[in-house]
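With one protein chain held back, the other chains of the complex are shown just where they sit.
Moving on, here comes chain A:
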Amino acid sequence: MSELKPIFNALWRSKTGALLLVVQIAVTLAIVSNAAFIIHDRVTFLNQDTGLKDENLFRFNLYTFGKNVDIGQQQEVDETLLRAIPGVADAVVINQVPLSGSGDSTSFHLKPTPEQSRGARASFFMADEHLLNTLDVKLEDGRNFTAADVVYSEGFEKSASVVLVTRSHLLDLFPEGDGLGKTIYLGDNPFQVIGIIAPMKGPWLDDEQADNVALIPQVMAAPFKRVLVRTEPGRRDEVMQQVEKLLLASESERVVSRITGVDKLVLEQTSQDRLMKNMLLVLITVLLLVTALGICGLALFNVGRRTRQIGTRRALGAKKSDIVRYFLLENTLVSLFGIVLGVGLALAMSDVLMRHYSLPSLDNWFILYSLAGIYLMGLVAVYWPAQRATQISPSIATRSV
C-alpha cells in the first residue's frame, strides 16, 4: 500500500484529467443504475403471465351495414361457420377482446342501485357458452355457464342472471373469500356468481384492476361486433386467411376488418414499454463502451507521458507486475472517487425521476450491481495500456538522460 501516496501525488499533478474521469464514472454510474432499474421494471411488466395463450388466438371486427340483415340470427350462423373451419378450436362473437388495449369495464356492487355498497371494477366479456373454452381458461371453482344461461338481446333491455369472475375480482367484493354463489349487481340487475375462473388479464395490461375479469353469458345483436377465435396450435395463419371470404359469402352487406393475432395486439399495447427497454439498453451499452474507451485512452496517454518514469522504475528493480499494479491501483483510486460521487448522483436522479415521472423508487441493489460492473469494466479497460507499459525497456532510463 506504500504506492498509494505517489499515485495520489501523480494524480494530483494532472488533476484536471483525473477529475474528468471521476465525473465520467459518476455520471455513468448514475445513468446505468437508474436505467438498469427501469429496464428491469419493464421486463417484469412485459414478461408477466396473462393467463392466455395469445399465440393461438386471433380476433377481427365485423361491421354490418345492411339494414335488412337479421344481425342476431346472422351471428349464430357466423359462429357455426367459424367453429366448423378445420383447425378452429372454438369461436365466439364477443363485445371486447382480451389484451387488445381497448374495451369496457364497469363496477359491480353488492347491492342494487341506488343503495350505496361496496363495489369493484372489472372488465366484462359478453358471449355465449363457448366463451370459456374459446379463451382456454380453466374453471377453478363452481360451474361454467350453459346454453340455458345465455340471454340474447338487442341492447340492455334484458340481462343475464349469472356471471363467472376471477378470484381477484371476487376478493375485492368479498374480502372474506365467501363470494361464490352470492349475488352481485350491475346497476339494479342481479348476477349470481356461479364460478371462479383461473387468473386472466382483461383488455389493458397497465390497468390497476387488470386481473379483475367478469364473463357474462349474454349476446347482443349490434351492427359492430368483435369475434374471437382460438385455433389449434400452429394453425392460426391458415384459419385467418379463410375467415373473410367465408363470412362474406354467407352475408355480403358487411365488412370484416382488422384480422389480427392477439399476440400482435399485445405487442402494440406494450410498444411504449418495449421501446423504452430497447432504447435504454442501447444507451447503457454504448455509454459503458464510451466510458471504457475514455479510461483506456487516458491510460494510454499516461503510459506515453510516463515512458521515462516507468523505464527508470524498471531500471531500479520494479517488476512488470509492479507496473501493472500501479495502473490498476491508480484506476481504483479514481474509480473510488467516481463511485462515491456517483452513488449520490444516482440517488438524487432516482429522487427526481420518482417525484416528476411517477417511477418506483430505485432499488439500492441496482446501484451496487452497476457500481461493481463499472469498477470491473474500468480494470479491464486499463489492463491493456498497463500491459503496454510493461513493454517499456529499462534501458530508456539510461538513454536520454
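One rule holds for everything that comes next: contacts are C-beta pairs under 8 Å (C-beta built on N, C-alpha and C of every residue); 3 or more make two chains touch, one makes a residue touch a chain; residues count from 1.
Please note the rule applied: contacts and distances are computed from a predicted model.
K.L.:
Look at the options "ABC macrolide family export system permease 2", "Phenylacetate-CoA oxygenase subunit PaaC", "Aldehyde oxidase" or "ATP-binding protein" and return the one that UniProt uses as the protein name of the missing chain.
P.N.:
Answer from the record: the omitted chain is "ABC macrolide family export system permease 2".
K.L.:
From the listed residues A:Asn9, A:Thr44 or A:Ser358, report the one that touches the chain absent from this view.
P.N.:
A:Ser358
K.L.:
Touch as defined at the start, partner being the missing chain; which of A:Ile7, A:Ile31 or A:Val382 qualifies?
P.N.:
Considering all chains, including the one not shown, the answer is A:Ile31.
K.L.:
Which residue among A:Gly142, A:Gly187 or A:Gly373 touches the omitted chain?
P.N.:
Only one of A:Gly142, A:Gly187 or A:Gly373 touches the chain omitted from view, namely A:Gly187.
K.L.:
Among A:Leu287, A:Leu379 or A:Ile396, which residue is in touch with the absent chain?
P.N.:
A:Leu287
K.L.:
Since one chain isn't shown, list which residues of chain A touch it in the complete complex.
P.N.:
Looking at chain A, the ones touching the missing chain are residues 16-17, 20-21, 23-24, 27-28, 30-31, 34-35, 38, 61, 63-67, 113, 155-157, 186-188, 223-224, 248, 252-255, 257, 268, 271-272, 274-276, 278-280, 282-283, 286-287, 290-291, 293-294, 297-298, 301-302, 304-305, 353, 356-359.
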